[in-house]
Each structure stands twice: as structure tokens, then as C-alpha cells.
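All protein chains of the complex are present and in place, except for one that has been dropped.
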Amino acid sequence: MLGRLLSKQETLVGITLLGLCLLIGAINPVFWTPGNWFDLARSATVMGIFAIGVLIVLISGGIDVSFTAIAVFSMYSTTVLLRNLNYQGGMWLFFLISALIGLGLGLINAFFIARFRLPTLIVTLGTQSMFRGFLLFVIGSRIIRDIPPGMAEYSRAFLFTVTDERGVTVGLHSAVLWLVAIAVLAFVILRYTMLGRSIYALGGSREAAERVGFNVTLTQVFIYAFVGVLAGIAGMIYGGLNRQANAQDIVGQELDVIAATVLGGASIMGGRGSVIGTLLGVMLVVVMSNSLVLMGIPATWQRVVIGAIIIIGTAVPVLRTLRQQRRAVRVETEGESLAPAGGRA
Amino acid sequence: MTVQDVLTRPTQWTRLLIRDGNLVRLFIACVLIFVTMSLLRPAVFPTIENFRSMGSQFPEIGILAIAIMIAMLTGGIDLSVVSIANLSGVLAALFIRAVIPADAPPVVVALGLLGAIVIALASGVLFGLINGLLVARVGLTPILATLGTMTLYTGINVVITRGNAVFAENRLVFIGNTYLFDLIPIPLLIFAIVAAAVSVILNKTGFGLKLYLIGSNEKAARFSGIDVPKTLIGAYVLSGLLAAIVAIIFLGRNNSAKWDFAPSYVLQAILVAVLAGVNPAGGSGRIAGIVLAILALQFISTGLNMLLLAVSGGQFFREFAWGALLLIIMVINYYSERRRGRT
Partner (left out) sequence: MQQPFLSLTNISKAYGGVKALEDVSLTVYPGEIHCLVGENGSGKSTLIKIIAGVVQPDSGRIVINGKERQSLRPMDAIAEGIEVIYQDFSLFPNLSVAENIALSHELAQRKRWVNWREVRAIATEAMRKVNVSLDLDALVGDVPVADKQLVAICRALVQNARLIIMDEATTALTEREIRALFDVINNVKRGGVAVLFVSHKLDEVLAIADKALIIRNGRVVVDADARELDRSKMTYYMTGRDIEESMFEWRGDPEAPPLLEVRHLTSRGNFSDVSFELRSGEILGITGLLGSGRTELALALFGVQPADSGEIRIAGKPVSIRSIQDAIANGIGYVPEDRLTEGLFLERSIANNLVARTLDNLRSKGPLLDADRVKTQITEWVRRLSIKTPNPELPAKSLSGGNQQRVVLAKWLASKPRVLILNGPTVGVDVGSKSELHEIIKRLAGEGLGVIIISDDIPELMQTCNRILLMRRGRIVEQFERKDLTEADLTHHLVAV
């Protein structure tokens, strides 16, 4: 049992993260202050929500590069709409509308993927381009800074605040609750519902999933609709935290999010991945890139470090499974070479 | 009909077009877009002036698409091409600044520029080699390996330049401004040479055929005695080299190189390759497809620009149209495959 736990990518990322925290904390005690951790949580929220969407797509054997376009589309159009309506109310309506727009765009992805069985990468490449082009051309391309009051206030919606010894007040932003809620929801869906198991089954073997009687089309519709909703919410949080709606923002981050998710143990080939691992992967990237300055490394090194993390982080499990395979090859070769052979009637 | 007859018949090209449905549809799309735009804007679209302008716009994306196609043929992908182009460009620009004084005699300038180009190409080869080693020797999934090196190369670029643009002292702008016979822009010429050369490599050399075979079935390739790691490394090196050629065009056009130039080109180049009919799973794809795809996209972009000139943000409509064209072609492919399956 312990062996199985230790061989998991999640455990490895968790240990690395812990070691990294201890190291940074030893170099600069500021790391362990509430202010720093509130910052980390804030940075991790949007990426975390995106990553959970990416996780679900990856488990099902797909890949989605359009979620950033959905996020910025939903956020910006919602802001434009409510600003034109002169809406004075709270943030909830922003979230609701943005999530609904995200749902609609996600369903467009689902339509092409499930109806025409097109490769997910191709569809989402196309829709990313379409969504962003439509947003910038039809809805608008300038940065909106005079956002409605409800959205402006959201940037100060702290769960609680603490005042440190220097008298600076820092707060934990409530957006982190979204991440927690979405993570719990995704965990429950993936682990305890037949829908969630159908996502794993689809990623394991599409043909087998159809043969045992899963409705694969429905599963795919759910996946891309769900990712759309998550993107809508995350986009709105992003706009709220930055106190502006920038139509040219967010798109371009998709590959970073996919990298963090894979770092957390999700397989790019499908079938494998967990919510815990994904959160750890996101935290690893966030802690690393936010803490360089704390460690006295110039901020310009940020990308070098993240690139190195991605390469090393993906190389370690590969090299490890290679070693395991070399051991296992003795048992398997004979059988493996036989399995798909035999009469194909 | 004997085997000999089939192989020696002169109508290879027409047969190819008939067999490769995607290529035919692309060709039709290309012609349709061209004719439509010409009819809608007869005064400006079908003109020499416009051809000159269009011809100078797409070569970078076109070459990047060819670079990505080479990786895709083997069943991989190269996300790092733009970061290689930017970093090679920065290195070349730094070299120009360092060795060519403002009042240098022409010989020094010529030698210096030659050196800069060699440095760009050599660094492109080196970065491609790193990608190849990660994929072929370490065994990383190409999408992850090149995602990592993309970030790494960009990061190195930021560290070297502290995030600033590096200017090339107007030494290479002739590449962006000169027209051969007053008609063909130099970047277009470079694109044509690259396309022709890669086409020869893919169709007439053992290395090219090996790329297709590996993409079709890597295990069978290994069992046929093909040195798979060596060939894969070759593919990524070639891809890096093409990215470095793009670096020189970038310098010729912008007179500067910067770490965050044109990040959206990565996905756009993939879009071109996929539209061209390159199978992301490997094993099939043609240069002819890339040429047709990039032409179709360029006609759409320019045409829409002319139609929407009065509207603000017309340049963004291009993005929408590209995505739409990709999906439309894929859906048409779906229906024609299905029809063929039935009859």
C-alpha cells in the first residue's frame, strides 16, 4: 500500500512542494507570513480553476486550448452587458451571466467534438480563434477600467484580514472559496459518480466505453460544457481581482495551465489524473514563480525556472516508468506480443 | 494494368489530387475565396500591388507551419518554434551590435551579417537538438518536452535581454523591404525555397520517408531497423533550423528581436498545419497542403481586411475567420469520409 502511494506522481509533487517551501522559508522567513500566503492563494485561484477544467478534459483523453478564450469572452461580455445596463448590484449576477456564457461556448466545443468526432485539439484550436476573434471584433477590444461597482468592490471581498507587526493589513480573498468549492465538486464527480467514472473510462479506451454501454456522447457534452462554465467563472474572478476587463488578456496562458496540470500527474494520453495532484501541480508552479524574489533570484529568471520544472517534472516519471518497464518486460513480452494477434475475423 | 504501368504513368499529380480529398477541398476553398474577394473588391484585390503585399505577410507563419509539420509527421509536435525564433533572433541581433560598428566598411558589414545569420541558424539547430534529445533519448512526450523548452528558451531570452527588445541597427531590414524583380518579396522567396527544399527532403530522401514511417508506426519502424532516435532528433533539428530562418525574417521586418514577439504564432502555425491535412497523430501530410492552406488563410485575411476597412477591429475578424475555416473544412472532411464509407 505504501509502495503504491510512494510511486504516485502526486506524492512526488507534494514532497517537492513541501521541500521547496521549507527551502524558501529558510532563505527568507517572509515566505511564511500570512501576507505571502494570501498572495499565493490569490495567484493560484484562477489557474487552479482552469487547471481543474483541463484535468477533466485530459482524463477523458482530450486536450482543450480554448478555455482561456472562453474565459476572456465570458468575462468581457458580461462586464460590457452589465455596464450598459447600468447594473448597480452585487457580484453574483456577474458570475451567473459569465458562467452561462461559458456554458454556451463550451456547448459549441461539445457540439463539434461529440457530433463530428473531430480531434479535440483541432476543434479547440479552431474555436479559440473564433471566440477570441468574435469577442475582439464584435464585442470590443479596449480595456474597460470604469467597471460596474459590484465588480469593483469584489476586488476587496476578503474572507478575513490580519494586520501584521508593521501595521500592514492583508486579507485572504474570498475567490479562493470558488476554487475550494470547484475542487470538491470535481473530486466528488470524478470519484463517486458514474459520470465521473465514464470520463476515466472514455480516457482509458473509447471503444471499450461504448461497448460496456456508456453514453460517450453525453459524457463529452458534459465535459466541455463543464469546462466552459469553469472558464466563465475563472474569467470573471480574473477580471474582478484585476479591477478591469481586458479583452486581450488571459489567452496565451493555456499552455502554462496544461503544463501545471500534467505536472500534477494527469496524463496527456488520457485516463489518469486527480484533483489533489492538479492542485499540487498548480501550487508548485505558483510558489516557484512567486518566490524567486524572496530567494534573492532576479524575477527575470522566472520562466527559466518554470521551464526547467516542466522538463524535469515530466522527465522524472518517464525515466521511472522506463526503469519499471525494463524490469517488467521479462514477464510481459511473450504475452504482449500475442495479445492483439490471433485471428481477426 | 501492370505495376510498372501504374508507377510510370505521367498523371501522378492528378491521381494524387483525386486520392487526397483534403487537398482538393483546400484547393477549391482557395479558388472560391480568391474569386469571391476579387468580385467583391475588383479594384484592389486582384492587383499586383495586393499580391506584393500579401506575399510579404505570410512567409513567417508558413515556415513555422512547415517546422511544426515536420514534428507532426513523426507523431510529435514542436511548440517551441516561436521561442526558438525569438531567441535566435536576439542572439543574432546582439552579435550584429557587438561586431559591426556604425561606420563599418561594407566588407565588415557583409562578414558581420554572414556571421549573424550563421549564429542564428546554428543556435536554431542547437535548440532543435535539445528538443530532439529530450524526445528521442529521454523519452518525453513531445508536447510536454517542447512546452518545457518553449518556456525555457523564452526564459533564457528574458534573462539575456532583461526583457528588452534588441535592435539590429537596421542591418537586416533589406530582407523585409526588398522585392525581387520589383515583385517578389524576399521573405516570400525564402518561403518558396524552404517549401521546395523540405518537399524534396520529405519525398525524395530516405530521411523524409523515415519520418512518415515513424509517424505511422514507431514500433514497426524500429523493427525494420530504422534508427528511430536518430531520425527523430533530425526532425527536431530541422524544425529548429526552420525556426531560425524565421528569426532572420523577423529581424528583417522589425529590425529588432524580443522575447515575447508573436506568441500567438504557435497555435496559428498548428492551425495552418492541421488545415493543410497534416495528421496530428503522425504519418501523413504534404507541403502542397501547407502552401494551399496558407494561401487560403492569407486570401481570407486580406479580403476581409479590405471589406471591413471602415470597421474598427477588422483585423480581429481575421482570427474568427481562420478558426471558422478550420472547423468548416474539418466538418466537410467528416461528411465526405462518411459518404465514401457508405458507397
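Going by the order they are written in, the chains are A and B; count residues from 1 in each one.
We adopt the following convention: contacts are C-beta pairs under 8 Å (C-beta built on N, C-alpha and C of every residue); 3 or more make two chains touch, one makes a residue touch a chain.
Note that the coordinates shown come from a computational prediction; the quantities given were computed from them, not determined experimentally.
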item	value
Missing chain: touched chains present in the view	A, B
Candidates B:V138, B:L209, B:L307 or B:I328 - the one touching the absent chain	B:L209
Touch criterion as defined above, residue of B:G76, B:G283, B:G303 or B:G323 at the omitted chain	B:G283
Residues in chain B touching the chain absent from view	1, 3-4, 6-8, 200, 204-207, 209-210, 212-213, 216-217, 219-227, 283-284, 341-343
For chain A, residues in touch with the removed chain	4, 191-197, 200-201, 203-205, 207-214, 270-272, 329-345
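As a working rule, only the chains that are shown with their structure count from here on.
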item	value
Of chain B, residues touching chain A in the complex	79, 134, 138-141, 143-145, 147-156, 158-159, 162-163, 263-264, 267-268, 270-271, 274, 280, 311, 313-314, 316-324, 326-327, 330-331, 334
In the complex with chain B, residue positions of chain A that touch it	65, 112, 116-119, 121-123, 125-137, 140-141, 251-252, 255-256, 258-259, 262, 268-269, 298, 300-308, 310-311, 314-315, 318-319, 322
